[in-house]
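Only one protein chain is missing from this complex, and each of the others stays in its spot.
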Amino acid sequence: MATKLLIEAIHDTLIDEMRKDERVILMGEDVGARGGVFRVSADMIEEFGDMRVIDTPLAESAIIGAAIGASLNGLLPIAEIQFFDFIHSAMNQILNEAAKIRYRSNGDFHCPIVIRTPYGGGVHGALYHSQSIEAIFTREPGLKVVAPIFPADAAGLLRSAIHDGDPVLFLEHKKGYRAIRDEVPENGHVVPIGKARVVKSGSDATIISYGMMLHESLAAARALEEKGGGSIEVIDLRSLRPLDTETILESVMKTGKVLIVHEANRFGGVGAEVSALISEEAFAWLDAPVMRIGGAEVPAMPYTKPLEAAYLPNQQTIGAALEKLAAF
Amino acid sequence: MATKLLIEAIHDTLIDEMRKDERVILMGEDVGARGGVFRVSADMIEEFGDMRVIDTPLAESAIIGAAIGASLNGLLPIAEIQFFDFIHSAMNQILNEAAKIRYRSNGDFHCPIVIRTPYGGGVHGALYHSQSIEAIFTREPGLKVVAPIFPADAAGLLRSAIHDGDPVLFLEHKKGYRAIRDEVPENGHVVPIGKARVVKSGSDATIISYGMMLHESLAAARALEEKGGGSIEVIDLRSLRPLDTETILESVMKTGKVLIVHEANRFGGVGAEVSALISEEAFAWLDAPVMRIGGAEVPAMPYTKPLEAAYLPNQQTIGAALEKLAAF
Amino acid sequence: MTSSTARPAGVAERPDQRGPLSNEQLRQMYETMALARGLDERMWLLNRAGQAAFVISCQGHEAAQVGAGFALQPGKDFLLPYYRDLAISLHFGLTARDVMLSLLGKQGDPTSNGRQMPAHYSSRKLKIVTGSSPVATQLPHAAGVALAAKIRGEDTVAFTCTGEGSTNQGDFHEALNFASVRQLPVVFFVENNGWAISVPMAKQMNIAHVSERAAGYGIPGVTVDGSDPIAVYTAVAEAVERARRGDGPTLVEALVARFTAHSSDDDDRMYRPLNQAQELRANDPNLRFRARLIEEGVMSEEQVKEIEARIKVQVNDATEFAENAPYPDPSELTLHVYGS
Partner (left out) sequence: MTSSTARPAGVAERPDQRGPLSNEQLRQMYETMALARGLDERMWLLNRAGQAAFVISCQGHEAAQVGAGFALQPGKDFLLPYYRDLAISLHFGLTARDVMLSLLGKQGDPTSNGRQMPAHYSSRKLKIVTGSSPVATQLPHAAGVALAAKIRGEDTVAFTCTGEGSTNQGDFHEALNFASVRQLPVVFFVENNGWAISVPMAKQMNIAHVSERAAGYGIPGVTVDGSDPIAVYTAVAEAVERARRGDGPTLVEALVARFTAHSSDDDDRMYRPLNQAQELRANDPNLRFRARLIEEGVMSEEQVKEIEARIKVQVNDATEFAENAPYPDPSELTLHVYGS
């Protein structure tokens, strides 16, 4: 098993799938000679040519709209949105078109596209290069949303996404690209969409998270255990829609205490749905209120260091919440 | 006190505020001679002229973008989006611009616009003339969202929205326009943004709702009481952001049982946030799981009668849930 | 010819010619125009009778649509229509029964099985691509359909239609630019009836012809008289050839008339004088084309009677068939959200 950075796992899987299946194309701003602004598609235009690795004009709605059209005519397009923060002008194409094509045509048409985009903050990207607005998309039936933060999951979920018959929003944490390195199984590793993973098992409380906050949560859980504060189970959702209800509820029924952590602001975030789901399905098993930690309840992440740091949850704030939870 | 239809209350308040304040303008598709496709702005271009009642080209992003610009130069624009289902191409202007202008400029600029739009289904509008996608907007700090369903609230909240210093999304239920008639106080009635209303008080359980489902909920509550099934409190949120936490929690602490009902699908809906809020803040007072009822978990509301009917919650489905709740 | 301004307004490039069309084809053209009109008029009757909740019309657009349709190859080329495209959808193979099933939202409606509003014509088998109600979103789709064809080296053409008011949408701009940069085999067809619901052309854009917009993308732009199916055929045939040759997209604007209110939910007396609507009908392309074919000896009075008779049968049959068809079962509500 090779050890790879998150970005390498994505890059290598893209190349592997494009070699295996001619129908797969990549389109987006600067994905060609530049290899993408983060170099996720480095050297791909050289191998696959500019008919399959397409530098598009600066127009997000056309990128998604054209990808949709290409998918309706037999291709498996991967559309890159340069930053999640710039996806808004494509929302009509994503939410009103891609997500509704199968349903509105009664299954006559379907739309197998993947939308890859870097999200998340902590890199001095400020209000418009740091956003975590996944909840806008997870609420949309017809769309699938994944946010792998381990290289193996990124490789396995990207493969599933490319061959899924429905549109999949594939979220890549830009801070994780070069911060997270881990083992990746060789040849064709696949991770099914809709399955969470228990990253660390425990018995006293459950942390449910995803993205970079998963790693902060792990650190907080371990720190608490070291000082004998209890045994914490940590779940990486990986897929945000569909949610892995089974894995979530199993853990809740075991520990009876839940802390949900994500980088997005709390109000209306993925954590709200997970919390509501838990009260509906596992109320009788709860020994404490389901708690949520999220980014600051402000329009977006500020640029300057002290404000950016104050915006983000971290091991300390998570640890403090865990202790509150343990005290119940 | 005059009795008015929901649509009349909105129409009359628009005229009243435009007479009182020269800075108020109305812009949108067909708002002029046509008076809007629902006739909300009937006869307004005749009174205020086409400099203040503006028939715009068919371009939602420009409607909102120009309204933003006009607000930055001293006007109080009211932008109409003909159907909520067509707001997507303006999401960049709403979420990345209007909602972030005050914050990103550290309070140097602010964006006092109102975005009026008809939402909701049950009128054979199908997938693209029936949507309830308010949760996309309620999750956005910097934006306010209101959804009055009583004529008096519509008048009072529209007045507050026009004079609010921040962008306000003003949701008008298109089925309610001519279905809901009620008393409206004269001269300058104001309802503050962020305050819910206890429409019917009760002691055994609380229904939290808004929009047309509020009326279905009221009917279900009354029906249950008549057959001695318990006393149900019914809250009309009216404002979806900010939420009236105080009124919500007070009621929960009184009744200990909560049913949340809205027309939007459940996953990631406003009800998810309300449910999560209640478990965090009133867990100890809960005698039963917080339950949610929403539209079907499908991409949007179908056209044909039987499927449209099957999509929507109604007095019967709400009543059944109430009985389940009462049984706890 | 790269812009309508090269020509007086609304005049087709070769209005005198009818291109390489056989008399048989010309009669088919007329029959499809007439069938579309017959179905459309029946839909309004059903609406007024309370049987159909919503109708939106092709009346006044038939000649433009059918003329364009004959320049394409149904079965091979893709059609990405909008809600007025009943006539060209029929030309692509949609049947009268299909149309009535979707009007009444009945089981078996091939466009959506009753899920979409009427007039959202769609069929994978017929290469009519499913569309939504938000306008202009099909234009980028058409570019994408053409992109796939070009990547595979096929000479398929994507033909997409919209109204003139919808060319003010960002998606129009982004789609034409994308298609031109990649030189994709797509034809953008604008049915300019001068109104966007109640908003007249002058309040929609500050140009005389939509085709003037082609210059901004470096593609040819043409304006043709949409009441002359042969002129439209000629202009679209040229655009289609260009696309098949690999010389990229064309913007074709057909000047048409909207005979009815915007839809059954609209009342156009609020914003356009009644006599205007009447004047438009006075110049009905269907009647003019029929007279012309008779006059030119392409079609006999006999044949006209046969055509009218066939259409009457089809429209009645389709209506009855749809009226007797069941509604979809409520259990269908949750089908086809995801494939797996």
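Going by the order they are written in, the chains are A, B and C; count residues from 1 in each one.
Keep this in mind: a residue touches a chain if its C-beta (ideal position, glycine included) is under 8 Å from a C-beta of that chain, and two chains touch if they have at least 3 such contacts.
Not measured: the values here are computed from a predicted model.
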Statement: Displayed chains that the missing one touches are A, B, C
Message: For a quick check of understanding: of C:87, C:126, C:219 or C:307, which residue touches the chain that isn't displayed?
response: C:219
- line: Note that chain A touches the absent chain at residues 29-30, 32-35, 37, 55, 57-59, 61-62, 85-86, 88-89, 124-129, 296-299, 302-307, 309-311
Query: Considering the entire assembly, which residues of chain C contact the chain that has been omitted?
result: 3, 168-174, 177, 180-181, 183, 203-207, 212-219, 248
Message: Could you pull out which residues of chain B are in touch with the chain that's been left out?
response: 25, 51-52, 54, 56-57, 59, 61-62, 64-75, 77, 89, 92-93, 96-97, 100-110, 141-142, 144, 164-166
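What we mean here is this: only the chains that are shown with their structure count from here on.
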- prompt: So which chain is farthest from chain B, going by the mean of the CA atoms in each chain?
  reply: C
Query: Which chain lies at the heart of the structure, taking centres as C-alpha averages?
result: B
- prompt: So, what's the distance in Å between the C-alpha centres of chain B and chain A?
  reply: 30
Query: Residues of chain B touching 2+ other chains?
result: 61, 85, 88-89, 127-128, 297-299
- prompt: Considering chain C alone, which of its residues make contact with at least two other chains?
  reply: 112, 115-116, 132, 134, 170-171, 337
